[in-house]
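Notes follow once the structure below has been shown.
Every protein chain of the complex appears in place save one, which is left out.
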Amino acid sequence: MALLEVSGITKRFGGLVAVNDLDLSLDKGQILGLIGPNGAGKTTAFNMISGFYQPDEGQVIFDGQDITGLRPDQVCKLGVTRTFQVVKPFPQLTVRDNVMVGAYNRTNDRKESRKKAEKIIEFLGMKDMREMAAGSLSVAYRKRLEVAKALATDPKIILLDEAMAGLRPTETDEMIELVREISRQGTALLLVEHVMRVIMSLAERIVVIHHGEKIAEGEPQQIVQDKSVIDAYLGEVEIDVTG
Amino acid sequence: MSPEIFFQIIVNGLFTGGIYSLVAVGLTLIYGVMIIVNFAHGEFLMLGIYVAFWAWTLADMDPYIVIPFAFAMIFGLGALVQRGLVQRVLDAHPLNQIILLVGVSILLIGLVQFFFSAEPKAIHVPYETAVISAFGLRFAIARLVAFFASMAISFCLYLFLHYTRTGKAIRAVSQSRDAARLMGINVNFIYYLTFGIGAAITAVAGVLLAPNHRMIPTMGQGYSVIAFVVVVLGTMGNFIGAFLGGLIIGVVEAFAGFYLGGDVKIIASMMIFILILLFRPAGLFGRKRT
Partner (left out) sequence: MTAENPATTSNNPIRSWLKDIFLDWDRTQMVICFLLVLFLALTPLFISSTYYLGIIILATIYAFIGISWNIVAGFTGQLLIAHIIFLAIGAYTTIVLFNTYSISPWVGILIAGVVSGLCGVVVAFITLRYGLKVDYFALFTIALMVALRTLFLKWDYVGGAVGMWFSLTDPSFDKMIFANKAPYLYIALSLVVIGLLVQYRIYRSKMGKYFLAIREDDDAASALGVNTSRYKMLAVVIGAAMAGIGGGFYMMYVTFIEPPQVFNLGLNIEIVMAGPIIGGLGSLAGPIVGALLNKPFAEIMRGALAEGRSGNSLIVYGSFLILTIMFMPRGVTGVLHTIYRRILNRLNPRNLGDS
């Protein structure tokens, strides 16, 4: 049984079907990529899995438990957390306090949460910045902070929503290494990503969605050769594949 | 209740409501463009009525002649408040915006009290108590004029917003600040203009009240609260909503006053307000919540 089983989730906004009958499955420690053109419904799918939207139809099963329609904080308590495409730091709090909010997910003790936060901050190479207000970080470090906060909640799955968009190539490489390391430590990841290079080098399997529906699924090499994918999508991001 | 009384209450309600509409249109315009709740809004009405009083004592001017002067004066003041104060807190915490505007409100009340004292004042015009009777109903002239003038001003403002270049620019800014800026609209100028217009038409509402209303420097606060109610009822930032909401609240208050007595009529609008907030927070004219 997979760690995360999403079956048939559907979300409609008025007349528009944002996500239609989507199935996903993710095993422990696995990295699954979710790609598709802008407006394909990737973020909506994320919102349904993480509890921000209630699916109109379908089920989300995590670790054998039905988590459909739970609140984000309940989902997080169970071990599924997410980052946001438009990063959401707590700008007036220090980096350490930001991460501590995440760490308090598993403890009530200040010292314990602080220790854990320090550890994660060090893991992400942000030790020198821990006293800085999160609002004053650069884009690259805000993206990292987003990952740090998620990691601090002790998740079994992290949903990463475009964690590398807008980064420079070297920054992207560092982030890829970090994600790989997180996965190596046993955390499963669901990646939404625009930068094809990232998806290709990280994902073990890829799901392609278009207009809210799954049009292909498979290993990265299969996906780039899939006719329907190329038609629907890859033509549009050719530049990213080479860059 | 006889039909005469019923219709008389509706007429009275609409007459009060016309003023509410004008005040609320000013508030909703400011909110729509700058997303700021003007806590000093009622004070501009109060300033309007005192301008009328001042002109009357100084030059024996009829309030209706004062309207353009009051409009110009308070427009200038409003634009100045925007430029000098509100502009600098547009991105600040909403609480800071509220305190700033409350400060403006206290300052304005203080200034008026300084020049005119806290004693109630009134002006006297020949048509003060004149009444027309028709269809078995009584129409106080001053209130009749106030009602139709409010309608006319709201209508002109509507035309201005929809059919002039500047008006369209104001609406563009209210839809997207950034897009408007990209299209070459001077957003800051639009802000000064909007605050000026919002304050000025509210002041005109005050002038229209002048012929048969007593005035005290703190009278604006009650109108602020009413304007909040109306604007939420009619959907924040929605022009037509504020206009109709004002009339609705006027009529509701008139009936509540008839049944409950004048001193508790406000509870009716408050109850409507709370119910709207809870069950239809987008207001009567807003999109349904998803």
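In this document, chain identifiers A and B correspond to the written order of the chains, with residue numbering beginning at 1 in each.
Basically, a contact is a pair of C-beta atoms (placed from the backbone, for glycine too) under 8 Å apart; a residue touches a chain by one contact, two chains touch by 3 or more.
Keep in mind the model is a prediction, meaning the values are calculated, not measured.
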{"item": "Given B:A79, B:V207 or B:V229, the one touching the chain that is not displayed", "value": "B:V229"}
{"item": "Absent-chain contact - pick from A:D23, A:D73 or A:D231", "value": "A:D73"}
{"item": "Touch residues of subunit A, complete complex, unshown partner", "value": "50, 52, 71-74, 76-77, 81-84, 88-94, 97, 100-102, 104-105, 108, 110, 113, 131, 133, 149-150, 152-153"}
{"item": "Missing-partner contacts on subunit B, residue numbers", "value": "37, 85, 88-89, 92-96, 98-100, 102-115, 117-118, 217, 221, 225, 228-229, 232, 236, 263-264, 266-267, 270-271, 273-274, 277-279, 281"}
